[in-house]
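One protein chain is absent from this view; the other protein chains keep their places.
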Amino acid sequence: MKLLISMFPTVLLVATPIIIAALGGLFSERSGIVNIALEGIMMVGGFAGATVCVLLESQPGIGAYAGWMGILAGLIAGVVYSLLLAVSTISFKADHTIAGTALNMLASGITVYLCQIIFGQQRTKSFIVGISKVKRIPILSNIPIIGKMIFSNVYPTIFIAVILVLFTYFLVFKTRFGLRLRACGENPQAAESVGINVYKVRYISVLISGALAGSAGAIMVLTSGIQYTISSIHGVGFIAIAALIFGKWNPFGVLGAGIFFGFSSALGVYASMIPILKLLPSEFFAAIPYVLTVVALIIFSGKSVGPKAAGEIFDSSKR
Amino acid sequence: MEYAIEMLNITKDFPGIRANDNVTLQVEKGKIHALLGENGAGKSTLMSILFGLYQPTSGTIKINGKEVLIDNPNIANSLGIGMVHQHFKLVECFSVTENIILGREDVTKLKTIDLKTVKKKINELSKKFGFAIDPDSKIQDITVGMQQRVEIIKMLYRDAELLIFDEPTAVLTPQEIKELMDIMRGLVKEGKTIILITHKLKEVKEVADVCTILRRGKLVDTVNVAKTTEKEMAELMVGREIDFNIDKPELKLGEKILTINNLNVKSNRGTNAVNDLSLNVFAGEILGIAGIDGNGQSELIYAITGLMKSESGQIILNGKDITNFEIKSRYEYGLGHVPEDRHKHGLILDFKLKENLIIHEYDGKFSKKGILDLKLIDKYADNLISEFDVRSGQGRETITRSMSGGNQQKAIIAREIDRSPDLLIVVQPTRGLDVGAIEYIHKRIISERNKGKAVLLVSFELDEILDLSDRIAVMYNGEFTGVVDAKLTNEKELGLLMAGAKLEEISGNE
Amino acid sequence: MNKKNEKLLIPFIAIILGILVGCIILIISGKSVNGLLVGLLKGLTGFDIYKPHLGFNLRYPGEFLVSAMPIMLTGLAVGFAYRCGMFNIGAEGQVIMGSLAVTMLAILVPMPKGIGAIVCLIVGALAGALWAFIPGLLKHKFNISEVVSGIMLNYTAMYGANYFLKILPGTNNQRTVDIPSSTKLGSSFLASLTGNSRFHWGFIVVIICVIAYWFIIEKTSFGFSLRATGFNKEGARYAGIKVDKSIILSIMISGALAGLAGAIVVQGTFGYGRVMTAADNYGFDGISVALVGSSNALGILFSGMLFALLKVSQPLLQINGIPREIGEIISSSIVFFVAIQHAIKYILSKLESKKHKSMVNSKGGTSK
Partner (left out) sequence: SSPTGSTDNNQTDKPAEGCSVLIGLVTDTGGVDDKSFNQSAWEGLTQFAEENNLQECIQYLQSDSEADYIPNLTGYAEEGYDLVIAVGYLFQDAVDTVSVQYPDTNFLFIDSESLSDNVMSAVYNAEQGSYLVGVAAGLKAIENESKMVGFLGGMEGDLIGSFQAGYEQGVLSVCPDCVIYVDYADSFSDDAKGQQLAAKQYGAGVSVIYQAAGTAGNGVNKEAKERGDVWAIGVDKDQYEDGKVADGSSIILTSMVKRVDISTYTAATEVLNGTFEGGVMIFDLTNEGVGAELSSGRNLTDEEIAQIQGYADDIKAGTIKVSAVPTIANGSTN
């Protein structure tokens, strides 16, 4: 139990960017655009976040907020970069997977290139603080057990993630926009027949997706790293896709899956303290999210859980 | 007289075809107005113009006497025009309520969708018109009939005053049809106006007040249904005297080639498309299957050719039970198939013409030890192309996609006939083709019959069926309403059979 | 425009646009475009414009071929599946499994010279094929997209392979012991021809695969059925082709080609197995190669060279003061432009009709 408590901040640290990026994937896929490019968008967001943080940190006055400005920068960069995905898949009718793959490749080239231009090396300079942990949250941290697990010694970004989960749920399942968004991902022809502009809805969704994935990238770098490097994101964008599938395209499912994957990653770190797990190689824990996703896909198969029209190219001129 | 809608002198040209030719349709308020006509008569086109999906080449539209321009469905909606499409436009995993309000959502102060108010509205509508529908169930869990009601409520929810139904009964069971009729009557009682597109005389007779009949894009007549018999309407619909100008020698019936016993096939939607159907086809005859699109013809053919699984029953070809055979071995046992959908099934459009010509036998006659015999293929393709006069830009090397529809069809016919199958199945062989091509293809089909092959022909065009067939089986709702001798029947009789009348009933009348 | 021209024209335009993007980025960031071209030329031929007296340094073309070989194979792999309508994004994992199998076999099982290398190649191909069988089966049995399962299996392969490599005797944290020379493809003869580059006999494997690919796809009845399935599944089914079998078989062959790529990297380029912290991206490069090469043998051969050149010139560019990532930017832009070919086609057709119009106009003008 003590172990669980001390492990939990790490679980949450790892889970936060997974959850936020997966929510990004949720918006995009729910509107019908498959977003393989999450990884690339996270890289761009991570780069922008670290860069802005490094550049602002030393400025008097704003320096203290440099980390948060970094997240904002990641968000904006994510939106801009996801515009490429939107234009190519929605307007130019590119295959979603191919366009996404190209954007993933482009992201690693462009971010490191910019590092060289800005910092003269293949990574950003390291920032001093980034986002700091909260020692303890007043009142809440006094709750027995949970107070120590969740409300002390954690990065505040996890609360952002949880708020985003709630907000996403609200937006997607309770509002007018959400209904239309889901309709576009399930049956764009039907949506169009009742006067919904499918292109517009999809554009908005992909840009929201970019905002979330971009800030997830920035959060990841600013909380769990010291600078942006080519390997900063190391596949978390793909884990986010896994979390999206594992969470059945549902925000709460995504939250659960994110925490679960965070757990498996933290277990890799803490395994040495747990007698049974000690015997398992670290590779085992690293591979868990991917293996489980395949298993989940097999279990879900037959039941259509993903948005039906995700990946389909929509052309309103064809009835 | 006050008209809710007037479509005056509408003409609509598509490339190569005039779908509507100076058609005038005037619909009185509070009436059910039927639009009757064969496949391709131009009904859907006319309604698509009214609904803003197409722009007419010429002509005007008036609503309540005022001229309007409808250039997209949203405008049609705001003018109080609603349409139930033949293929529903519903989101399967949404609830009934969500589908109804989509695009017209009410929101609460918190900006959430105001499901409470909406549900109340729906329940009111549902009660008023007798829909008996559960607003919370998901579309994927309800029957097709119920789905159609959702489409209807969708229109009412948008305050539609004019409701267009495009072949609403094609997908319904008889019981559901009856209920739909009741609903329609309820709607007009509430002051709505309805346009009903159909091929089925019985339905027209049952609910419509007025009926406009189209034939080949032209307006034939608008009649008062109460004062017109079904037979009269059928005559108007199919029109002119039949012209037997194809040379067909006497029938020389051979042995039984195809036998079908008690076949049942489910459609993709999971409904029974073919019901306990039995059939024989003999060498030397053309058996035509007539009927309106969607009565199970496609499924019957798919089951015979192996593209769909049969639920139960037996298919016997040349004495072999092929019910569960692989597609390939069916061809080996003497099957040829000119499919209904030449783009989906008949051709690989991105292949070269020569590749499409050998698609059944690429690994048989045209390859040695797994390696394609390119010389033989070229020679064979050239022969076939010249024999069947398939015209294209670069001969056998032409990418099939770039060929005209007629020539694509000729290529399929050439390929299937050249294999000289004992049973040739041809479905809609002349759809979309010009007169010359039609004539040629008809000639080739008859010559197969004359050679002593069995031919099974499916067509929605009565003329074609009558011109070619020796016997005609009329399919309705997955069953045969009658099998008649082509020489002894007429279009009137067929029209009645196609609309669901049983042969016994008709002969009883006569 | 006719279909055939378009097939050539689109990748060509994409390449030009990609290079243009690279140049624009260089110019904006104040770097020399010239340096890029000089670097690329040197990477390809070993000829340095700045030092012409040194002539051609054959090590550069040698190393260029070394990096071209595996991505040509993965290009063939991705292309093969693509021809049958599958997007084998899992090639990366299949490369890793090919490498793993070869490394384990070579280290654990003593084999005589000559046969050893060939047995290893075969086993590498088999391992790739088996790994590719999983997404194939999942697609066939459960209708799971090969894209998602492929991505997940890539990571599974990487971590799994690391585990097995690490338990081999003598492996440290980065690499296994050298594989026995009986299983290596390296050759001092080839090295001496190419200024001591790592050029190795794997090129024969690549040539055989390119020819076999072309032959199978274009000339055999099997290839015919695969192409038919790739273009139109329902049409292929109508024709009597067993579509499910084609799909599984094609992705397995694709996997075998990727596995071979993994094998020649171990047996030729490195000579030992590597514990990897991040993927080599041979599989992803294969996607680029196949897309730009229009999935046909000759196209893949050429686009493989293009991408290898962009890759192999990177250290040269860096040494010459041009950030090496420019190569990556150019290659991914090219793929992006191929992906939006719809737009390229549209613009082309617009241009063509404009040209047509202006021709008509000018004709009208002169006749007056």
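Letters are used for the chains, namely A, B and C, taken in the order the chains are written, and counting of residues starts over at 1 for each.
Simple rule for what comes next: contacts are C-beta pairs under 8 Å (C-beta built on N, C-alpha and C of every residue); 3 or more make two chains touch, one makes a residue touch a chain.
None of these values were measured; they are calculated from a predicted model.
Engineer: Write out, one label after another, the shown chains that touch the chain missing from the document.
Structural biologist: Among the chains that are shown, those touched by the missing chain are A, C.
Engineer: Of the residues A:Arg123, A:Arg182 or A:Arg202, I need the one that contacts the missing chain.
Structural biologist: Here the residue in touch with the unshown chain is A:Arg123.
Engineer: For the chain left out of this view, which of C:Ser145, C:Thr183, C:Ser288 or C:Asn320 touches it?
Structural biologist: Of all options in C:Ser145, C:Thr183, C:Ser288 or C:Asn320, contact with the hidden chain holds for C:Asn320.
Engineer: Kindly state which of the options C:Asn5, C:Asn143, C:Ser181 or C:Asn196 is in contact with the chain not pictured.
Structural biologist: Residue touching the chain left out of view: C:Asn196.
Engineer: If the missing chain were put back, which residues of subunit C would it touch?
Structural biologist: Those residues of subunit C that touch the unshown chain are 31, 35, 57, 59-60, 63, 172-175, 196, 198, 272, 274, 276-278, 280, 312, 315-316, 318-321, 323.
Engineer: Could you please point out the subunit A residues that touch the chain left off the display?
Structural biologist: 6-7, 9-10, 13-14, 116, 119-123, 125-126, 129, 132-133, 153, 224-227, 229-232, 266, 269-273, 278, 282
What we mean here is this: only the chains that are shown with their structure count from here on.
Engineer: Which word fits how the chains touch one another: line, ring, star, complete or other?
Structural biologist: Complete.
Engineer: Taking the mean of the CA coordinates per chain, how far is subunit A from subunit B in Å?
Structural biologist: 48
Engineer: Of all the residues in subunit C, which ones touch at least 2 other chains?
Structural biologist: There are none in subunit C.
Engineer: Tell me, which parts of subunit B touch subunit C in their complex?
Structural biologist: On the subunit B side, the touching residues are 305, 307, 326-328, 331, 337, 339, 344-351, 355, 359-360, 362-363, 366-367, 370-372, 374, 399, 401-402.
Engineer: Report the residues of subunit C in contact with subunit A in the complex, numbered from low to high.
Structural biologist: So the residues of subunit C touching subunit A come out as 25, 29, 87, 89, 134, 138, 142-145, 147-149, 151-156, 159-160, 162-163, 166, 277-278, 284, 287-288, 291, 323, 325-329, 331-333, 335-336, 338-343.
Engineer: With touch defined as at the start, can you tell me which subunit A residues reach subunit B in the complex?
Structural biologist: Those in contact with subunit B are residues 170, 174-176, 179-180, 182-183, 186-187, 189-191, 193-196, 304, 308, 319.
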